[in-house]
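The complex is shown incomplete by one protein chain, all other protein chains being positioned as in the whole.
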Amino acid sequence: MNWVWFHRFGSPPYFYSVAGRIVPWLAWPATLLIIAGLYGGLVLAPPDYQQSDAARIMYVHVPAAYVGLMAYVVMALAAAIGLVWRLKVSHAVAAGCAPIGASFTAVCLVTGMLWGQPMWGTWWAWDPRLVSMLVLLFFYLGYLGLRGAIDDTARADRASAVLAVVGVVNVPIVHYSVVWWNSLHQGPSLLRKGGPAMPASMWVPLVLMIFGCTFYFYAVMLMRARAEVMRRERGGQWVRDLLIKGGENP
Amino acid sequence: MTDSATAWSAAALVVQRDLRLAFRRPGEWLQPVAFFLIVTLLFPLALDPEPARLRALAPAALWVAALLASVLAVEFLFREDGRDGTLEQYALSGQSFAWLLLAKTLTHWLLTGLPLVVAAPLAALSLGAPATAMPGILAALLLGSLSLSLLGAVGAGLTLGVRRGGALLSLIVLPLAIPTLVFGARATDLAIRAEPMDGSLYLLAALAVLALTLAPLAAAAAVRISLE
Partner (left out) sequence: MIEFLAMSGYAAYVWPSVALTLALMWANVMWAKQLAREAKAEALRRIASQDAT
């Protein structure tokens, strides 16, 4: 397998320019998919036969959960690559994932609470999925806290990378333990995705939202990673060439 | 070239050194167990000491207290040796760094985790646990405290030399410790009810084995990064 492309991505100027060209190709589809998904979910889709319109929260809650988890895996992968191959760009990507992933996880929790109150009559419920998401949020906060507490960039990169890898190994273990714990203390989870089988009018907008939010995540993550790369490389010749001699893409 | 004889003797040196240093400063090593007992005392004071209620609360109280005491203890696992350059010597020694850190963490567990296990029957009895539950409680805490010390080592390695690292250490270690907490509390609860607890003990053992094999590697990577 030709590894040249892989090491080329490790070059900051190459990454900066390629990522810059990719972002619009992610951002515009993301916007369209999200608009379509929200319109489909909030306006067109029928109300759930049991939860009526409250089930529409699912169109933001489920994508948020999905992105929150995916962001953590991408972050851990980028962190591991950065550790093993010592690529600053990879560490910048990992750093870019964290705030977005944490935001989506928080959104998942809050929308979960807003869904829980009308459905279960309580703001918080010890549903295993909610608890796992809460623990995931703490993993993110630990990562962000560690990054923030270490001043030296290289050391912060590597330490938080170790934490990300340790964390990603723990996510399935924690999830399993929480599911098992929950099965002991409660009946089967009340949080259903709108019934035994969702009609197309319901799952199509949901899928659109999931894809849209995924594209959104990658777009914003690349934007952050680019900014991070430029911040770290500000003394570099390629930065000078880019900004002074023109041809800078926004 | 490290052959197994030198590896064992290197580990023995680390253990002896840490034990000798510990006995010079016993106060530091007694703090976690004192903390554990105080925290378990707080639970009945915060509730009314109605026996059935206390017994229901006992597993949670014991494990939360053990968890907190363990995080408290692990703060000084690497602190002194990191400061005076001993850890760097270990890293440069040519021995497996992870192996030496495992020796160090196990010694630390012997001094801070094992006392928790020994004190646990006292705490459990005060919370209304029946005497028949003691073997189960001891077994669960033995396995659990081991996992907690090992996980704590990873957190301690990552936050070595970080200002105000204590709070960050808790934030890092506590989420990782959740599976141990869940299975440990469950095992203790089963012991108190005199129900078979094999399954939970096996799960706790599995977590301990996982921690024993993987945590030293992560801790070694973390400490190496912190020492640069």
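Going by the order they are written in, the chains are A and B; count residues from 1 in each one.
The rule is simple: contacts are C-beta pairs under 8 Å (C-beta built on N, C-alpha and C of every residue); 3 or more make two chains touch, one makes a residue touch a chain.
All figures in this text were calculated on a predicted structure; none of them were measured in a lab.
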| item | value |
| --- | --- |
| Neighbouring displayed chains - absent chain, whole complex | A |
| Which of A:L33, A:L83 or A:V107 contacts the chain that the document leaves out | A:V107 |
| Contact with the hidden chain (one of A:L163, A:L206 or A:V220) | A:V220 |
| Residue in contact with the excluded chain [from A:S52, A:T122 or A:S201] | A:S52 |
| Residues from chain A at the interface with the omitted partner, ascending | 34, 38, 42-43, 47, 52-54, 56-57, 59-61, 64, 99-100, 103-104, 106-107, 110-111, 114-115, 117-118, 216, 220, 223-224, 226-228, 230-231, 234-235, 239-240, 243-244 |
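Note that only the chains that are shown with their structure count from here on.
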| item | value |
| --- | --- |
| Chain A and chain B, separation of their C-alpha mean positions in angstrom | 33 |
| In the complex with chain B, residue positions of chain A that touch it | 83, 135, 138-139, 141-142, 145-146, 149-150, 154-155, 158-159, 162-163, 165-167, 169-170, 173-174, 176-178, 180-181, 184 |
| Chain A-touching residues of chain B, taken from the complex the two chains share | 154, 158-159, 162-165, 168, 171-172, 174-176, 178-179, 182-183, 186, 207, 214, 218, 221-222, 225-226, 228 |
